[in-house]
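Removed: one protein chain of the complex. Kept in place: all other protein chains.
On to chain A.
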C-alpha cells in the first residue's frame, strides 16, 4: 500500500480538497488494505476523504477536515465477468472507461455515459456522486445498474449488500444509501453491475430548436413517437441532440421515421461514429465546465424547465454573470454554468436561482464553484423534508463524523 505523507492529493488531480492540511494519502490495492486503512483511521480518530480519480472533489460542500485521503485507484481489477449472465464484479476504483474497454470484446458495455468519464472517473466515485449522462432517460444512472456492493463503513466493518443476480429483493439495498453520498457513510470498495449488450448501431440526430421551449417540445415529441430515443440533450442554444440505439436496420428505420415527426423538422443525422463522438464530447464539455466556472445541476419537473431557464437569465442579468443551461430536457435534468463576474455575483446568482428551483419543487447540487463562493453561499441550500432521516443515518453509520465531515454542510 502506498502511503504518501505529502500534502498533495495526487499530481494532476483537481482541485485539492480545501481543508486544513491533508496529513496523509493512502492508496490501498486490495479490500484488506482498504479495511486496514479505514480501521487505522478509526482507531486514531482521523477524518477520511475517499477519492477516486479526484474528478468530483469540488462537488457539494468542501470537507471540513481531512486527515487521511484514501485514494481508490489502486482497487482497479475485474473480479468476475459473467458475460452470459450479463454481470460484472469489479473493484470500485476501476475507471468507467477502463471497464468499457474490458467489456468491449464481449460486445457488452455499461450504458452509462457521465461527462466525467473522460477525466478517468471511477465507478465507486460515480456512484457516490450520483453522476449521470445523456443516456439517463433510457438506462438511468449508476445506481440503477448496481446489483450488489461491498462497502467499508466508518468503523471498518465490511458490508455486502445486494447480490450477483440481476433480480433480487433480499434485504435493504444499502448501495442506494451510498448513491449520492459523496463518501459520507463509508467507502464503496466493490461493485457488481448489470451490463447490457452493446447496441449494434447508433445514430445521432441534431434537431434545430428555438430555446428551451423548442427543445422541450421536440424532446417530448421524440419520446411520444415510436422512435425510442435513448438520449435527448439540449445544448443550451438552438440544438437538441437525439441518440438512437438498435440493429442497423432499426436505426435506419428510426432516422427515416424521424423525418415524418413534425416537431423534428429540419433534423440532420450526424455522420459516422467518430463525428457522433465529437458532438457528444462537445456536449460533455458544456456539462463539465472550466476552471473558474460555477456549475450547478438541477432536477426539476420538465414542464418547469423553460420558466427556470428564463429565471436563470434574469438572475444572471441582475447579478452580473453570464449563465448558460443545457441538459436532458425531457426528464428535467439541467446543468447550469456561471461565468464572468466575480465570486460575489456567482454566489448571488446561485442563491437566487436555487431559491426559484426549490420553490418549484426541484433540487440543486453544486458541482463546481468560482473560488470565494463558499464564503458567500452555502453549498446545499434549503434542507429537504427528510433531513432528520439523513442526520439519523449519518449518526448510525458514522457516529464520530469521520467520513468526509462537512461535505453535506449545512445539512449534516
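As a working rule, a residue touches a chain if its C-beta (ideal position, glycine included) is under 8 Å from a C-beta of that chain, and two chains touch if they have at least 3 such contacts; residues count from 1.
What we mean here is this: contacts and distances are computed from a predicted model.
According to UniProt, the chain absent from the figure is "FAD-linked oxidase C-terminal domain-containing protein", selected among "DsbE family thiol:disulfide interchange protein", "FAD-linked oxidase C-terminal domain-containing protein", "ABC transporter permease" or "2Fe-2S ferredoxin". Of the listed residues A:228, A:278 or A:371, the one in contact with the hidden chain in the full complex is A:228.
The missing chain, though absent from the display, is touched by one residue of A:65, A:81, A:243 or A:297; that residue is A:297. For the chain left out of this panel, the touching residue among A:364, A:377 or A:404 is A:364.
Listed by residue number, the positions of chain A touching the unshown chain are 82, 84-87, 107, 130, 132, 136, 140-141, 143-144, 151, 153, 157-161, 163-174, 176-181, 184-185, 196-200, 220, 223-224, 226-228, 246-247, 249-250, 253-254, 257, 297-304, 331-333, 361-365, 380, 384-386, 388-390, 392-393, 395-397, 408, 411.
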